[in-house]
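For this view, one protein chain was removed and the others were kept in their places.
Chain nomenclature is as follows: A, B, C and D, assigned in order of appearance, with residue numbering initiated at 1 for each chain independently.
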Amino acid sequence: MNRSMRMLLLIPGLLFLTVFMLIPLVLTISSTFVENGSFSLDGYFRFLGDAYFLEILWTTLFVALLTTFCCVILAFPAAYYISKLNGGKKAIMLMLAIFPLLVSPVVRSFSWMIILGRNGLLNEFLLATGLINEPLSILYTPAAVAIGLIHLFLPLMIVTLVGVMENIDADLFLAAESLGASKAKAFLKVMVPLCVPGLVIGSTLVFVGSFTAYTTPALLGGQQRVISTFLYQNAITLNDWHAAAMIATIMIVITFVVTGLFQKIAAILNPRG
Amino acid sequence: MALLTLDQVTVAYQKQDILKQFDLKIEKGELLSLLGPSGCGKTTTLRLIAGFLESKSGRFLFNDKDYTRVPVSKRNFGFVFQNYALFPHLSVYNNIAFGLKMRKQTQSEMKKRIAHVLDVVNLTGFENRFPKELSGGQRQRVAIARALVIEPDLLLFDEPLSNLDANLRETMRVEIRRIQQELGITAVYVSHDQEECFSISDNVAIMNKGIIEQLDAPSHIYSYPKTRFVAEFIGFKNFLPFSDREDNGAYWTLASGAQRFSVAKHAGSDLGMTGAIRPDDIELVLDLNQGDAANHIAGKVLVCTFLGRSYQCIVETAAGTFTVHTDMATPLDIGTPVVLHFPSNKIIITQ
Amino acid sequence: MALLTLDQVTVAYQKQDILKQFDLKIEKGELLSLLGPSGCGKTTTLRLIAGFLESKSGRFLFNDKDYTRVPVSKRNFGFVFQNYALFPHLSVYNNIAFGLKMRKQTQSEMKKRIAHVLDVVNLTGFENRFPKELSGGQRQRVAIARALVIEPDLLLFDEPLSNLDANLRETMRVEIRRIQQELGITAVYVSHDQEECFSISDNVAIMNKGIIEQLDAPSHIYSYPKTRFVAEFIGFKNFLPFSDREDNGAYWTLASGAQRFSVAKHAGSDLGMTGAIRPDDIELVLDLNQGDAANHIAGKVLVCTFLGRSYQCIVETAAGTFTVHTDMATPLDIGTPVVLHFPSNKIIITQ
Amino acid sequence: MNQSKHIGLGFVSFLIFLFLLGPLVIISVASFEPSTVLQFPPSGFSLEWYANIFAVSAFMDTFKLSMLVSLLGNLCALLLGIPAAYALSRYEFPGKALLNVLFVSPILIPGTVLGFTFLRYLIVAYQLPLEVALFVGHTILMLPFIIRVIASSMATFDFSIEEAAMSLGASRFGAFFKVILPNIKSGIIAAVLIAFLESFNNVDISVFLTGPGLSTLPIQMLTYVEHYFDPTVAAISVMLMALTAILMFAIERLVGLSYFTKR
Partner (left out) sequence: ASGDGNEKPTDLVISTWGFAEDFFKEEVYKPFQEEYNVNIVVDIGNNAERLNKIRQGTANVDVVYLSDYYAQQGIEEGLFAEIDRSNIENIDNLYDIAKAPLGEEYGPAYTIGQFGIAYNPEQTKGPIESWSDLWDDSLAGNLTIPSITSTTGPMFLDAASIVAGQEEFNADAAFAAIADLKGNIVKEYDKSSDFVNMFTQGEIAAGPFMEMYFHDLQAAVPEAEFVTPTEGGYAVMNTVNVVKDSDNKELAEAFINWHLSKEVQEASAKAKVDSPVNIDVELSEQEAEGVTYGEETIEALNLLDMEYVNSESAEWIDRWNKEIAN
């Protein structure tokens, strides 16, 4: 197919995005470099010199990366399991996997409060089995936020991976095993690299989702803030869109760097991905 | 004791049995070929041995140990896949290195062995290509190299040379045989190319619909197929239904229609009443006077095709239609009257 | 005018040229085979004709029209893929029906034609299977059926029979040839099997590294390969470097080392100084007295292998090592002294 | 492959599903709470909050709008996204990496900022009617999910069957619909579902693109929980799950669920 045909496939989407998002966004972002009518980076220096800002940035980043990592670890076996099923069973499991997405994030957080709370199901269970003597405080900690976020985003990762795994020839796995790779090794050396395209996009979805998440950290986290709270405060409460756009720009840059890093790792795992 | 024993193994896809109470024994160091029509269960047998499939019933012994439940990765069997199954994300070098890495070979040893095996399969210089940048035959050769390089206890080949040209196929098969013998590796080899199977194997098993019809040394099978199926499969295109049998010392005398045939006795020749002869072995005689002699039948050429080495003529006679290969400068015209001679030491009797 | 013309076509993957100013002409109704070593560009040529690849330069004419830019779907060419490329989500029936549906055939016509083509490829009863439930050979046959059933203007076969056993391969190739001739379809056929190419084709093109070395009728190529490459490729295993040439009427007399050879003249035999002869055509003589006669050389057996039809002996002589095929009951022992006779009408001269 | 080899994998998967579905079970049970506060175990059994969903008309109104926007936007995103996903995974061309980034960018930008930008440009500057802006915003929101999920399921795809289809007379278009699409069906369904749910649950962008008489279900739900603490929102979630389950059951009856997966 010649070049112009290829472009024809891309143009509608491209045009749509450019007109409705790219141009407005570029204008919004470029406005953050203008202060009092002239180019200035002062706003950025203010944020990046602010210990409080850097701390919540770091916390948010850490929780988002942790969430992404856990989602990868958990999604792999589940997705593999689902992709091995056939026909109707596969469809059912796939649907079950995305069932959580049907439940409002707020409601899901309620549920985790019920489970993780001081008098929650988990503590009751652990106390009853004698595994602990004092209730654990998980709720209102970063761990609770991570758990909530994993629950929120794991379905995305699973579904993405199933889509990729389905198109992988089963013989490749057998070939690896016959060359002496244990199931785990074969999985690691063949399945994982071939899943890389799915992994990259899955991780991007999860990372960005948790990095910009607002409701779940607010409900399950403690006093420690996340970056979106800060963005929201500036934008909505203080109506300071200049600052909000700057925070957003910083967030966008970080997202680009991190997802770029995912691509780098991906390129190492699967040079042909 | 045989190195590998399949004992009454049954394998099924969905409800249909593909291998039916299948028995097979292979000695250490032996190269056994499986030969049989498309869909008869050759790949299935290999996959069973490799551990990719589980049998419904029966046992698989290897080295006197029950291997039925040993996981694939613990078997140390090399497998060359019919569809190659190369790792698309790895270069040629890394595809071949895969098994060595699993075996924790040193970098230098690995380099050496890969360089060597690449030389064997004639792909030196292709190390950094990825599978999708190779031609069909090149991929197949990478698949072979990948299995050879680990020097496994058992090598399983599924049509490993099907996409190579005659010369390369021959070089490769000589190489495979050499490596297999040098290292004393036992091997099971599936191919649809008879010459390949015969030349490379210690024993050949002819399969049909999930069972083995005959397992013997190549030259024996070649000359004395036990059943009509085997005979037909290995190129006996011509069959003579016999109706009468007389013992004549070293020969049988048999009748086919009005014609009498004398046939040299051979092991098992008392068990059947169907004569078989190869197209190469029938002599096409233009002297029409011989039409009535024993082992001769008169007929007419139906069609003549050039085969390279010789012409193939289809000749219609009173006893049926026969296929004959004959060396000639020019083909015979359609309708040419000819006489066919069936040498008595070239007719064999099958069940 | 030829039906199909490739005119100075160059095709490249990445920067590397695979086909180099390639020329090819095919007449209407002709079946042309491409034969050549693995990786020489056969698949590339077919893909170019089919329209899957774009050429860097050159023109492609079909029926006198410039087809260079005609989209694949408008070409009405059937393609049998080396790796089958069956639709995994469609049953055998629907795989074959695909092209017919594209052509808006009626349901009943479709049923009839599919039933017929399934019969041709011996897969009646497999209609409802899905590709992954088929053996390698069965898949290949579905691929053939799918291309045949649409009765295209041009049929492109990429190793269509490589995974079939000898009998089925022969039946199929006869069927392919029959259908092709009956319908007057033009075809390009890639196979690594020489016998197949020779028997099925009107013309054979021998390719090497992206160019055609010789294009001729099969019997002509078989007997008179133009270059050493072609000779080697089609089974001339033995070469004699000649140093002197004397005209002797119908014969040339040539020297190779101390030995003189008389060689029957043939078209082009004045163009080269390398003699070539097939293993089948050298006669192995046990009468050692002939060792000094013209066209005879004495030597010693190095190794003897069973090939089915005959034994293959490698014989070492003063003029080099030769491969000889000979009919014998038992192989010759290593070291047996023998004499080789090179019949003067069997030696040919190549460039 | 044999089932017994899957026992370990099956067990791990079971735990993962427990993690995913356990909280939903708890919420479902708790939604039958008779009192005004969500708790577990519930203090009794009542359908009051389910009745409340229908009693509060805003829930039904916003549900309808949410469905409409998510479905229409999804359709539009598919029309724009599938060709792009195909081009991005099928061909190599200069600038591809950049395009890849551009097409995921709506995911990479915090929703609040995206929403505000839409408000300022789509509505204020471009003067789009609110409904249209909401639809455009949701299309943009869904586009990257559609493109990336579909593209990643095409990454391992063997495109030779496309050539086969074309050689049999299918146009480029036809080949895509007849052989590519069916074989990436589950990828597309995954993409559609994910995109739909992302849009259906979206708050941060919608907030800016709703207005008088025009609101979406999640916004309505959020507004509701600012003032009420009863299990109505839990009941809504349970209803959505039940609706989906019924839909699945119907599909199973009509075409079989395996219709949605590759063989």
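Operating definition for what follows: a contact is a pair of C-beta atoms (placed from the backbone, for glycine too) under 8 Å apart; a residue touches a chain by one contact, two chains touch by 3 or more.
Just so we're clear, the structure is a prediction, and the values are computed from it rather than from any experiment.
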Contacts of the unshown chain among the visible ones are A, D
Just one of A:Leu139, A:Met157, A:Leu231 or A:Ala245 touches the chain that is missing; which is it?
A:Leu139
Tell me which of D:Ser28, D:Ser89, D:Ser167 or D:Gln220 is the one touching the absent chain.
D:Gln220
Sole touch to the unshown chain from D:Leu18, D:Val37, D:Ala97 or D:Leu247: residue D:Val37
Hidden partner interface residues of subunit A, rising order:
52, 55-56, 110, 113-114, 117-120, 139-140, 218-219, 221-225, 230, 233, 236-240
Positions on subunit D contacted by the hidden chain, ascending:
35-39, 55-58, 119-120, 123-124, 130, 207-208, 210-213, 215, 219-220, 223-230
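The rule is short, and it goes like this: only the chains that are shown with their structure count from here on.
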Chain centre separation in whole Å, for subunit B relative to subunit A (CA means)
55
Distance-wise, how many Å sit between the C-alpha centres of subunit A and subunit D, to the nearest whole number?
16
List, in ascending order, every residue of subunit B touching at least 2 other chains.
71, 83, 88
For subunit A, which residues are shared contacts with two or more other chains?
183, 194, 273
Using the touch rule from the top, collect the residues of subunit A that touch subunit D in their complex.
1, 3, 5-6, 8-10, 12-14, 16-17, 20-25, 27-28, 74, 77-78, 80-82, 84, 86-88, 90-108, 110-112, 114-115, 121, 151, 154-156, 159-160, 162-164, 166-168, 170, 183, 194, 197-198, 200-202, 204-205, 208, 212, 214-215, 228, 231-232, 235-236, 241, 244-245, 248, 251-252, 255-256, 259, 273
Contact residues on subunit D for subunit C in the complex?
158, 160-161, 163-172, 174-175, 178-179, 182-183, 185, 262-263
Subunit B residues touching subunit C in their complex are 13-14, 35-39, 42-43, 82-83, 133-138, 140-141, 158-159, 162-169, 192-195, 198-199, 218-219, 222, 232-235, 280, 305-309, 312
